[in-house]
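Let me begin by handing over the structure; questions about it come next.
Subset of chains shown; positions unchanged.
A and B label the chains in the order they appear, each numbered from 1.
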Amino acid sequence: MKATAELQVIPLGSEVSVREEVRRAVQLLHDRDLILETHASGTNIEGELDEILAAVKLVHETLHQEGSVRLLSYVKLETRSDKVPTLVAKRL
Amino acid sequence: MKATAELQVIPLGSEVSVREEVRRAVQLLHDRDLILETHASGTNIEGELDEILAAVKLVHETLHQEGSVRLLSYVKLETRSDKVPTLVAKRL
């Protein structure tokens, strides 16, 4: 099942700037079979739902391994049965 | 890896009341190995991250099979490496 999503990852107990962790998260997403659009409030994602969920898990696992103590993710997920959801089709 | 989460599922193109779909989603969550706290803005979840993500997928798949055309999920996910995250510990 294809899906579109938005992912924003927030490390707690880090610095005021969380750019380092956010950059690493986006880098991890780029290594997956996903279409990405990064913007000021997160990264929009298009791909298989399984692959999106696996990527979210990978981001948490990897950032923890690299030192993040506490991680919050805000995920918007969209699926539809009438047509294949794409980021392009969601443009106004 | 254990996690806590909040899931809110919204069907688009349904009625003004989406109670039927929300009840079904919560019922599907109850069939999984998860601790749940349902409230007015979603359902708080505690369990294995894998199990939480699998439950989100199951909710989308099942609601589509049962007629929902378009589904949005709003998911908050939290993991931490310093202790096991629980819903109880997040109470003020």
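Criterion: contacts are C-beta pairs under 8 Å (C-beta built on N, C-alpha and C of every residue); 3 or more make two chains touch, one makes a residue touch a chain.
Being a predicted model, the structure only gives us computed values, none of them experimental.
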For this session: Copy number for the full complex, please, knowing 2 are shown in place.
Result: 4
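The rule is short, and it goes like this: only the chains that are shown with their structure count from here on.
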For this session: Please work out the Cα centroid separation of chain A and chain B, and write it as a whole number of Å.
Result: 18
For this session: Please give the residue numbers of chain B that touch chain A in the complex, ascending.
Result: 1, 3, 49-50, 53, 56-57, 60-61, 64, 68-82
